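Every protein chain but one is kept in place in this view of the complex.
Think of it as A, B, C, D, E, F and G in the order they're written, each chain with its own count starting at 1.
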């Protein structure tokens, strides 16, 4: 029995449907993460005209091109300062940075740590697929030690960042990690981040079968989804020490997910006329 | 009774005495930090010809120009990757990065966190004078909140990094903080770092009377030294939680100093011919 | 505290401060920068002044962040600026290209010092001229000005914002350490006398644009498309990828050629409106000097001296550097005996003059660190005249 | 596992891989890079190959780190290389200037794609030519090559290392996506047939240099000073500040002028040795085409077609791009009727040709994304010939 | 004589390997000049992928295939997309298991996928097509192609690939 | 007429402020053209610091002081460093409390530091020197300089500075 | 799920009790997420392909009325291809 044939999707108003199908590979998780974001925008109590998405370069960075809101696809690593400039110039905007692990943490690492430190009121959604998908599966600062990549044919000798720990050390105001399997939580989490002033960092693990998968014997997206299903363990703030939140896909270690930090630091404000003595 | 007049100093062989006096202002602490480093080089069991210093740009960055060893004064923020390249190209070298807080943590922040993550076998001596001295006392990512600077005439609204916490989160192998008052400890600490493979980060608080001091009613170097004398509290690993190691000069909070982290992660090694299967 | 938007009146101030006041007068509401000698005073002034006018001052973590932040602020509708010197300008190159590609207005002030590399941080240079034109990968055109006095630092900063908004292109101010640090009289006019060109905006409301508003469709003769900012409801898309008029990536050689060609043509075709220069004694000149920035001060002095000595020499002072005044240079140099280009570098604009004039050019060059003196120029004039 | 230093023999490989093999053959022992299309295959090859020859491969956090790391490796004595494309090259600009100032050899491969900005990542361009010359602040000269085939990717990578070491200057390889990705026959000679020019080293041991060894004192006619590496005992000092011959900062206009002038003169005075080019049918040519890289392939084809049609057209193919072959272009263009410059940009080398030839130049330009075809060039030849 | 060949299909069907082997055979073992180019990038990931080979007895300047003399199509989409751009008089080779040619198109067809499946690996359909190609384009000796196969595929799969290739021209 | 004046001393003695006030007085209140330049940078931090003012009744092109007509020296080192580069017939003004002039140098001297100390603030010796200057360089009315002082120093210190200035020319 | 977007155009109401499964055929890339993550095993991957050559989901035999409209398939589809709609209580 066939499923019903449809020509449009309930979320088509919020995505640039004229650009579908998107470029992502079959089994790629980015589309799921974007879907959660798109739905959060629809559900949030914020005028859609004030919603802005800023991306860097990468497969994940292509999200800006598919969201039917004001959207900026900038340069590799520079989405965060671009977004910060927007937000400060027009505080009415709800500015979300949607980009990849390489973009945000490798080349963009400096902006990431400083934005977290300042507590700039932007929301960062980081799709972590453990590699540089766009350029063809190179290792990066999130690639687990021992994993393979096109620039690590003999295995990655570097230790990856423990991102939650790093962000916590920078003073991030809100911090969570999910996978694209945890669609409901991601949605709720983005909504929560929208409602909370300050810098939020949401890490979303996602399969990249063509990049990371291919080099590491993960046959397809589904297989990586199943790995998440087996290994993920939802924790709450304080359950696990920050320095134990790193991800090691080789070992039988759990992948901790959940809301890791939820503070109330005042968001960054430029000096205002009122404050001048 | 006059002190004896001398024409040369016991350390003159290890400094470029033909370039003395150096450019640092009266009461500046950088010279003291350099002195400790110079002496450590003399005392260490490493051939002086293998000692290399790499600096970025800033008053602290001028150290490279005053050390009578192979010395490289690079560009602002890029001392660490330059040093990493040297060390990897010639592992016999003992490569020390000697630079300022702005150079290493503001513009150079990305290299710092990635070098710490990789555990590249270089030693980083960071003179933290809470501001950009060279360019005239601007605030930076180490300037305590509320402090003034030439680019924060109404007071700094940003929270500074808690550097030890940040470095710990990156996985730094060895981590300590001292002030230029703690000359004997600094010396011992540098010697220890030389003896220990992997990435070491030694933060040294130092007065900058002309930059930080001038904007913040600290009359001269001595006054800042006295502040250290009063407020510093030496702790050992574990005494204080990493997230409490930040510095707030306004409040009556202690300034924690000491060795904060001493791990034994294997230092970064490129893939070698032996490892290829 | 009363917000003092525009410090109308006469002042004795240095070029850096005059530039900052120019920005305030132009309605700049966003500065993102990173300190670097000899531009730091611009940031320091604006750290004090912008909060007074409810503008945003932010010191970024580096120059990469600075240029990205001002592009973001511009995309959100603000007049935005950064200030730097050579090393910082080099770091901004990638995102200057982004600004060109996204057609986002912004002003980048470069107070040139002795270069290359760290060079002479506190001493003057004029050697970023070609970098301003060619420093980012790919083909593009920008606009650049070279003030020769604190007064012009003020005036040209305003003009830079105006050109940037009018042509949707990053605009550079290529000042030098001499002009940035020298203190001179600066007259700031009354606020209402300050001209302000606004960005071209969409003519229709968001929902009236069939198929979506096209922020890269240039329907006017000036080849400049209207811009909509974030938050205005147009659901724009901006990408550094090759894009169509809607802003969507369109990875074809044809779209690429059309887009990149328009971006260049937009500046070239409007160059008559953009170009600013000044000339002295050209009418009967047998020798013409081309110069700009602080060096033009020495050149003007040398011309006075030479005229006093009866030598028929004229001066073309470039006020805008890019686009290059090809037609004017071609004509003015057509019938002269000698062309001198005086600049504090090893020969940059002289290459352009040589190319356009199709004649050999006498260069008075110095790599930087000290102004070329009037005497040096006068000596060369005398050699050529005799 | 046997270390295979040099893959002597015939191969069918793409230009990126040939470049990597060229590096291995040249004795490159350090690669620090960051992936970017269309250069990534170079990094990927070397990630596999360098460990086989006990060399170091490191993927850095960004291009700023990559260029800094290779300069450091070079200062420690290694032949060092990075590979990138336009956006990455823009990010390297500041430290390319450092390399020039410290006179540290290194090779930077730029596989050009459609630009500016992110442009067309997977499609070809030739528009970083002027950026290579002018992209960093200040005045300087570099050396650059533009291979037109995978074989030349191999050959010129070796030559790039040699020139870089001989002249103590960063050397660029300005390849394009076509050449980088096309697969062709590449012949790798026997190891002992690969020429290697060594860096000039100090003649005296460390303690015999009165007042310290001077790594910036050029006593030879070639203006290139000897270099000592870290760990060799010379206690060198290298700084991006203006420095004297000992390497010490010396912040005076005179030292600056002398230093910067020598750095440029070092390349210009040796340009005859550096310049590589090829010409076809110049003898009786009435039309001369100047082209390079992949575009020169179409140009050569067009010339064949035109000659077959009896049109007297010749071709100058630039193999080295910088320093520019001024003398040769001047002479070869002196008596021709038409000069055509064919390049995949909006006119970059054509500016140089125009300046040198002092004649109008016919440009066959395309902003990038697809090779200019032989037909396009042939059409223009026919127009001009008729 | 310049001869242009295009292999086209889906990603994963091995069209690039087929093109590479053909080019290599020509350039290294066939005494000819050859260039191979292919489509790149994320936009090229889905949909039709192609490998293009130019073979000539003189130096090849322009490296791209403009109008192939020979189109080897391994998918319906590739056939539909590329067959219009072939040279007049071009030959088209198809895998008849996957493609339904236009009624008036005189294609050469072979059940490449079925043959490959009989050999145990669907993926070697590309080698079957390559073998089939040698029956139409005869400029490169089959030995040259066999040598190229041997030093281009994983050692363990040499035999299988050679078998598939042989089946293609038998 | 182009007139060049150099103020020189240590950092902290207020030579830049003196130069600034003089230039401002000339350019804003004296009907003249004026340019001030100063030495910059870390190398300039220790040792001699200087402020250089060019005053003219016509537009000033070249902004730097090459050979001052008037040297105002506030320290021995500054005096030693700069007095050789003055114009022939230049006048040199010194603080006699701090400087021992060369035997054959016909300087104008005033005990500026002592006077300033009498006023209660050593730091206003610069204003004393400025006042003293007006007795030799008469082109700028003292009122113009007074106006310039008023809008250049901190409001609280205006009186003290004016007093010092007056003491200088009295 | 509350969907605020505009209502899809051409949904032919199906007869499943709780939810009807809808698919934009040409968007599907056959990743099988919807199939394998459906808690009710409503779907299977068809042997047929869409015009891009991808296999797509279809209702498994005997599952015509099994969809509980939990929307997990909708949420995990990276292609914005599949979604379910609530059916008024039928059966």
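As a convention for this text, a residue touches a chain if its C-beta (ideal position, glycine included) is under 8 Å from a C-beta of that chain, and two chains touch if they have at least 3 such contacts.
Only a predicted model underlies this, so the values are computations on that prediction, with no experimental measurement involved.
Partner chains of the missing chain, restricted to those shown and counted over the full complex, are B, F. In the complete assembly, the contact with the undisplayed chain comes from B:2, out of B:2, B:238 or B:274. Contact with the chain not shown here comes from a single listed residue; of B:220, B:253 or B:269, that residue is B:220. Between the chain not shown and the residues B:30, B:170 or B:232, the one that touches is B:30.
By the touch definition given at the top, chain B reaches the unshown chain through residues 1-15, 17, 20-22, 24-32, 35-36, 39, 42-43, 180-181, 183-184, 187, 220-222, 225. On the side of chain F, the interface with the absent chain consists of residues 10, 46-47, 75-77, using the contact rule stated above.
We adopt the following convention: only the chains that are shown with their structure count from here on.
The chain pair sharing the most C-beta contacts is C-D. Averaging C-alpha coordinates per chain places the centre of chain A 41 Å away from that of chain E.
A straight line joining the Cα centres of chain D and chain G is 56 Å long. The set of chain F residues touching two or more other chains comprises 41-43. Shared interface positions of chain B, i.e. residues touching 2 or more other chains, are given as 57, 73, 75, 77, 106-107, 109-110, 114, 134, 141, 152, 154, 270-271, 275-276.
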